[in-house]
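Just dropping this structure here.
Here the complex is missing one protein chain, while the rest keep their positions.
On to chain A.
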Amino acid sequence: MQFMLLFSRQGKLRLQKWYVPLSDKERKKISRDLVQTILARKPKMCSFLEWRDLKIVYKRYASLYFCCAVEDQDNELITLEIIHRYVELLDKYFGSVCELDIIFNFEKAYFILDEFLLGGEAQETSKKNVLKAIEQADLLQEVRIFLYHQIHLL
């Protein structure tokens, strides 16, 4: 995978994960143009398109578009499954996830993505294991904070 973008129906970016080295300017341009292209598509259209010699796979979940740019040899149908798996993970983590969850906890969305995909490829195919790892990492964060506060009070 080259990159993944999450954006709202108004074209506002909610998450952008880039796995290829591109400058900020280039990223902005690609995001802007691609978002416009996808928003212009009609609802019943194909989830796949060829855009500027990239293969794009996208799917809309409620008010959010999940869009990935994959390599030539990548299987488009399994990419749709990857997108779906990510949505399921978010759903499990936040409990019936909605766009607002992702807006106000964007860093968590990134952490979950980073536990599911690594370098653009799926790293863990078991939903349970991904969620367990996130839970543990969150705990690690909490414990340290807790310890810190304890010291501060004394």
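Brief remarks follow.
The working rule: a contact is a pair of C-beta atoms (placed from the backbone, for glycine too) under 8 Å apart; a residue touches a chain by one contact, two chains touch by 3 or more; residues count from 1.
Everything that follows uses one rule, which is that contacts and distances are computed from a predicted model.
Per the UniProt record, the chain missing from the shown structure is "AP-1 complex subunit gamma", taken from the list "RecA family profile 1 domain-containing protein", "catechol O-methyltransferase", "AP-1 complex subunit gamma" or "Eukaryotic translation initiation factor eif1".
Checked against the full complex, the one of A:34, A:64, A:82 or A:97 touching the unshown chain is A:82. Interface with the hidden chain, as seen from chain A, comprises residues 12-19, 21-23, 28, 42, 44-50, 73, 75-78, 80-82, 85, 103-108, 110-111, 114-115, 118-119, 121-129, 133, 136-138, 140-142, 144-145, 148, 152.
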